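With one protein chain held back, the other chains of the complex are shown just where they sit.
Showing subunit A:
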Amino acid sequence: MTDTIKSDGAAWDPEEHARNAATRSAALADVPLASPAPRGGIRGVLEHRYLLTLLVKREVTARYTGSFLGMVWSYITPLTQFFMYIFIFALLLGRGKAIEHFAIHVFAALMVVTLFTETIQAGTRSITRNSSLLQKSAMPREMFPVASLLVSIYHLWPEFVILAIALVYTGWSPDLTAVAAGVLGYAVIIVFSLALGLMLSVSQVFLRDTSQMVNVINNFIRFGVPMMYPYSLVASRFHGHTDLYLANPIADAVLLVQRCFWVPTTSDQQETIALHMPDHLFTRGLIALAAALVLLVVAQKVFARFENKIPERL
């Protein structure tokens, strides 16, 4: 090592430096030489939990800071949407008059649909939006689609508060089956939207048309689930072909969440289930969950396959 001493005061103390370097070197003796790139995948993300919480916090606070009403907006947005659906479908078109607590039927479905559409919409753009950060910092890039999911989940709370008020008012009396249906329904939608979010985020890097495509698909989703119409309508119109309708994991998730929140508010639960719920609801839900988990594994593989090329395409 050729340490030079400069006259301008930027003096090396070669001996001290060599001593310090040796100390540091000894301290690192047990640390193996390894690739500096962080471990990817959901596992890699979980190793960076602290950073993940801060990224989610940044998204949530940044969305409302500066606005006068702040977090109140997270209540106003779902409420206005809810009233719009009720106005058009229940009051204007007279739909759902025959259905008890149709409002809860709509709102429970709306919560699932919003969670899904928000996650994949934000998830799709998550990597391109954070491009400057991604090009400068070595962190698992799966972090950003995962953060998008967590932000959407965070925004469920205001909706739960609104729903809880309605449930208290209507006398919600759930049994264990209802609770299990709710948990299963949310598991399906969370795993499914995360898997899609991962794939779409990397797709958006290479093909900026992805986000436009996602917008188009999101427009269809609210019509493809029993939200503004009861499932009984599908069963009677598409008699014999309902399997196709129920192959949509979002529809399964919506039905499971309605089984949790809406069915226990009706006066004759058995009759509601017989009339408005498909048969083998839990089996379908479990199959959807298994399929979503397989898709998540595939999504991680796809992500890892293309991740290497992300920095140069941002």
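One rule holds for everything that comes next: a residue touches a chain if its C-beta (ideal position, glycine included) is under 8 Å from a C-beta of that chain, and two chains touch if they have at least 3 such contacts; residues count from 1.
By our rule, contacts and distances are computed from a predicted model.
J.: Which listed name, "Nitrite reductase small subunit", "ABC transporter ATP-binding protein", "Sigma-70 family RNA polymerase sigma factor" or "histidine kinase", is the one UniProt assigns to the chain that has been left out?
T.: The chain we cannot see is recorded in UniProt as "ABC transporter ATP-binding protein".
J.: Specify the residue from the set A:Thr23, A:Thr80, A:Ser173 or A:Asn215 that touches the hidden chain.
T.: A:Thr23
J.: Which of these, A:Ala122, A:Met139 or A:Ile189, touches the one chain of the complex that we don't see?
T.: Checking the options A:Ala122, A:Met139 or A:Ile189, the one contacting the hidden chain is A:Met139.
J.: When the complex is taken as a whole, what residues of subunit A touch the one chain not shown?
T.: 1-4, 6, 8, 10, 12-13, 16-25, 28-29, 31-38, 50-51, 54-55, 57-58, 61-62, 65-66, 130, 132-139, 308-309, 311-312
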